[in-house]
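Only one protein chain is missing; all other protein chains are in place.
Coming up: subunit A.
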Amino acid sequence: MPMKGRYPIRRTLEYLQKGDIVFKNTVKIMTVNYNTHGELSDGASSFVFFNIPQIQYKNPWVQVMMFKNLTPSPFLKFYLDDGDQVLVDAEGKDHKDISQHVKKILGKSEEVLRAEELARMVHSNPANFGPKKYCLRECMCEVEGQVPCPGLIPLPNEMRGKYKSQMKGTEV
């Protein structure tokens, strides 16, 4: 059974995670002005259709707003943390050109992304046991080949402290 809607691939996690653009920390708001009809606005409207979900997925703390049919020319506007504003003209451009341009001016570069990923890997040691939020495993009983959880399957008598103390008491 196929997915509903046109280009339903936009609604898959794999597509969202493949987003290129990760904004720098100073970018707070992104605004896209485009027109619904008109050829000049085609690039901007396809940018909104295809690339905005990817951008929002990769940058959950950036506010993205769309404005339709406000001005005759399509453009993008970014509001940075210092109060600076960046205006990007999108008239007559293709959606790939727009996204590459945006990545070039306001996106984190490949090296920065790789360095951040390394830092995250170093920070989280997979050998640690702890809460699911921070570590992979919580208890040794979850590992295959180790003693299973006594909550599910009772331990053999040799390992039970209660039984051992009882035997000691009866012997002596």
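Here is the rule we use: a contact is a pair of C-beta atoms (placed from the backbone, for glycine too) under 8 Å apart; a residue touches a chain by one contact, two chains touch by 3 or more; residues count from 1.
Keep in mind that, in the parts below, contacts and distances are computed from a predicted model.
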Requested in this report: Between "Translation initiation factor eIF2B subunit gamma", "Serine palmitoyltransferase 1", "Myotubularin phosphatase domain-containing protein" or "28S ribosomal protein S17", choose the name on the UniProt record of the chain that's been left out.
Outcome: "28S ribosomal protein S17"
Requested in this report: Could I get the residues of subunit A that touch the absent chain, sorted low to high?
Outcome: 11-13, 16, 28-29, 31, 35, 37-38, 52-53, 56-57, 63-65, 67, 69-73, 75, 77, 79, 81, 83, 87, 89
